[in-house]
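Submitted below is the structure of interest, expressed as structure tokens.
Note that one protein chain is taken out, while the other chains of the complex remain in position.
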Amino acid sequence: MGFFKQKKKEPAQEKVIREDKVPPHQSTTSLEKNIAYIKEEMRNSADLKIRLLPDSKQALIFLDDITDPDKMQRYIFEPLLKTDGDIRKIKDREESNDLNKAVTALIGGKAVYLVEGNSTCYLFNVQMDASRAIMEPVNEKVIKGSHDGFTEDIKTNINLIRRRIQHRSLTIKKMTIGDYTESEIAMVYVDGVVNGDVVKELETRISNINTDALLSAGAFTEYIEDRTYSIFPQFLSTERPDKTTALLMEGRIAILFANNPTCLVAPVTFFAFYQTPDDYNTRWIVATYLRLIRLFSFIISITLPSFYIAVIGFHYEVIPEQLISPVLGSIRDIAYPPLAEAVMMVTILEVIREAAIRLPSPIGSTIGIVGGLVIGDAIVTAGLVSNLMVIVIALTSLASYVVPSNEMSDALRILTFPLCIMSAVLGFIGIGFGLLLLLIHLCRIESLGLSYFTPIQFRDVKDTIIRVPQFLMKRRPEQLDSPRPYKSNQLGENNGE
Amino acid sequence: MANDSNKKITLSQMGYIYIQSQIGVDILNLPTVLHKAAGADGWITLIIGGLISIVFVLMVVHTIKCYPGEDLFGILNSSFGKYIGSIAGFSYYVYFLVVAIYLLTSYGELINQWLLPETPVWLLYILLLISALYTISGGLTLIAKVFTFFAVVLFFISSLFLFGLADAKLIYFQPMGQATLSGYIDGISVSIYSLSSFVLLFLFLPFTQGSHKQKRRVAIGANCIVALFYLYTVLISFSHFGSEQLQHIPQPILYMLRTADSPLITRIDIFVLTLWTVFAMTAFASYLYGAEKAFAKIPKAKKKIINVYSTSLLVLAVSVWGGLNEKNIRMIISFQDRITEYFTLVIPIILFLLSFLRRKDKQERASS
């Protein structure tokens, strides 16, 4: 609606400087000043480690999670002992008088050695090799794109993110929760892109958690999410570093857990649960098509059974004449009312699903075949459930599995029940009220104080319902109210909306 | 309740709120009512009524501009003084209640007639009431979000109406200019009443971001969209049904869709009726919100929570009484018709005129 569109002024946006183009910052001879500068540039990130050597005249600075202590020992400390503490005699070093270059090197996995009274920074390459087996998460597979995933080790996880965002404004804040467990968590965000209020809000909420033991990411969300009584997940959980990076760059916050490969991302919108990294790896037309398929299956998965119940039980006028005799032929000898049929079928499917998850995988597939084929066929022949209902329920649960996010898929399958009951009582009007209440509820939910189900605005449609080419997605999502609303430094003519 | 009432809504949200609170159940009857009043000229009276309603919108926006930061009740207080102002505020409470009751009963009647003749009407009332309460309990920002989202339905329904064009005959617009003057006046007043939600602007506009110029533009734009939607509905119904048949059909748009066939599904009217629940809810919710606001402003009112309950229980009780038989519904409708004139036309005009006096006061004060 062009009519209501308000002309917004181009927001002033600070330019971001790439790491390789940072203007030089002359280092001073004061060790203290140099360290303070580096600390500030790194936004006091939690993984920045400053090791003052005993006499406090020399300091070694490095990023904890991406450097290898063994290498440090071998390349710095052992030679240092041999040369009686004279750093200039060690080989394999780079020198620089530029503190900014030193910061860039830090991010690249180097250690910086500073000496009091000497303005030269000595750089040593001590980057950690990704030696651990990093596997693609089983429940979030993609066709194209990177095939790595988070592991149980929080250091590896931060390393995976640091490698993808090679900039000093990537900030990591570590906290421990649980009086007994002392579980370590890390808040990761990109400073300057994320909305500062949201970070503060999340920090307060985390600091308010008061518990003996933090056992899982799921329990963690229940402590801090906005609406615990809602069925919809308000934190996106993922085990994919590429997805996390993309979300971080939109201006969201990621939370990593020690001993848990799950990464939670907030604030998110409803539509984030329908996006996969695949979308950005394929042609945009294909991605749009897939997004629309997902939207369609969202609608199918919550309304199809209730629609069927309403049509069979209330408004058979809507069946077109060509379909009357097939439908009538299929349902005439069924003993139960459609609601009972639906509940029965859904329950059977869920039982099969649960059984298949718990069993070892070779037996699991057998269960799928036995459950799906044998029971499905037998139940129709026995006249308990009509074959139309089998089709409806099968389609519904298939459609609910289309959602890339597991929690959302579960939520959708549960939502089927209230809608079925409503439609069994009031027909289409019941579905209407059910959806009405559901949508109002979605509008009420907030994720970290930002709206969860933003009413579809034209600008946000570009990356929610469809996906347009990258050059048309110049802006970050409106919902986040990012201090850096545009995705690039170039504003103006290239940035026309 | 309304914990974030200090948050302001955006201009486009205000536009959508205005659109959604205008379109209620009434519009379904509008073509028939207009045709009864002014014959084939009904659509002309609608255009005239639409133009007049724009004048009213301008007056309302101007009045609000003269009392910065104050909503309807603040304006009433500062225009009429404390005592008369509170009485006027209370009478607005009654007015909003009556309109809410009217919307609720007419929705129940509609669904009962068309879809669910056996279902007790109180169940529909309760469901609609719960949906509306759920919406307004989140304050103006939630209302804005919900209403903006449901604007999609408007476009969807408008496109479904196109089915009616299949059998349209332009000759049914003729003869033009046959209506009498009183017919015209009837038609125009019906049109203005059907666009009478501009009173609600008093409640929404002060809490909108943006300059007065922008607000004025958006309010007029939203009013035009509603009027055009009405015109579209009326034109399609007129061209689809002959003038004689239209007199017998209370809800021509729905009636027309009874035969609209698509290969997937027949009886599109059932779907449109279901979607209409959205309009019924939004219009009802905004008047209920008005009533809640009005009640909150009554001096010595008790805690807010009690307000909404008492208000909505009152609405429910009167609606159930109205749903008992058609006579009661007619009583509600005629009562609503009678008081609408004062609250939507007379009081805004008085406020508009008073705002000039106030400005003079101010100027005098400023000069002295």
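Letters A and B mark the chains as written, and numbering starts fresh at 1 in each.
Quick note on the criterion: contacts are C-beta pairs under 8 Å (C-beta built on N, C-alpha and C of every residue); 3 or more make two chains touch, one makes a residue touch a chain.
FYI, contacts and distances are computed from a predicted model.
A single chain of the complex does not appear, and UniProt lists its protein name as "Germination protein, Ger(X)C family", one of "Germination protein, Ger(X)C family", "Acetyl-CoA acetyltransferase", "dihydrouracil dehydrogenase (NAD(+))" or "Manganese ABC transporter ATP-binding protein".
Note on the undisplayed chain: of the listed residues B:Trp43, B:Phe56, B:Phe80 or B:Tyr134, the one touching it is B:Tyr134.
Residue A:Ile334 is the one among A:Ala102, A:Ile185 or A:Ile334 that touches the chain missing from this view. In the complete assembly, the contact with the undisplayed chain comes from B:Thr119, out of B:Ser91, B:Thr119 or B:Asn328.
Not every partner is drawn; the one left out touches chain A at residues 311-314, 316-317, 319, 321, 324-334, 337-338, 421-422, 424-427.
If you put the missing chain back, the residues of chain B touching it would be 1, 113-120, 123, 126-127, 130, 133-134, 137, 167, 169, 171-175, 178, 240-245, 248, 256, 258-259, 261, 266-267, 269, 305, 308.
Assume only the chains that are shown with their structure count from here on.
Averaged C-alpha coordinates give centres for chain A and chain B that are 42 Å from one another.
Only residues 10-12, 15-16, 111, 115-116, 119, 123-124, 127-128, 130-131, 134-135, 138, 142, 145-146, 148-150, 152, 210, 214, 218, 221-222, 225, 261, 263-267, 270-271, 273-275, 277-278, 281 of chain B touch chain A when the two sit together in their complex. Contacts from chain A toward chain B in the complex involve residues 1, 3-6, 315, 317-321, 426-429, 431-433, 436-437, 439-441, 443-444, 451, 453-456.
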